[in-house]
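The complex is shown incomplete by one protein chain, all other protein chains being positioned as in the whole.
Let's turn to chain A:
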Amino acid sequence: MDIKRVKDYIYWLYYQYLLITCSYVLEPWEQSMFHTITVTVFAMVVYTAYVFVPIHVRLAFEFFSQMFGGHPESTV
């Protein structure tokens, strides 16, 4: 019973995605093309975030801590 609810919920989410991006009105081959492009772009965003965001956050944290509290450390 739970599996059915989860499946219905996932279907509902997919349906909302179709409605919001107006791909509900497209023909099947257009929908496939659109889904491919969307998934590709989304995957690229996730990959980029995974690779770059931790490094950037760490560098930014070091920069700000250096600026505000780390003046005595700068000569070391």
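As a working rule, a contact is a pair of C-beta atoms (placed from the backbone, for glycine too) under 8 Å apart; a residue touches a chain by one contact, two chains touch by 3 or more; residues count from 1.
Keep in mind that, in the parts below, contacts and distances are computed from a predicted model.
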| item | value |
| --- | --- |
| Absent chain [UniProt protein name; select from "Somatolactin", "serine C-palmitoyltransferase", "Dolichyl-phosphate-mannose--protein mannosyltransferase" or "Bms1-type G domain-containing protein"] | "serine C-palmitoyltransferase" |
| Residue touching the undisplayed chain, where the options are A:I3, A:V25 or A:V51 | A:V25 |
| Touching residues (missing chain, whole complex) on chain A | 12, 15-16, 18-27, 30, 34 |
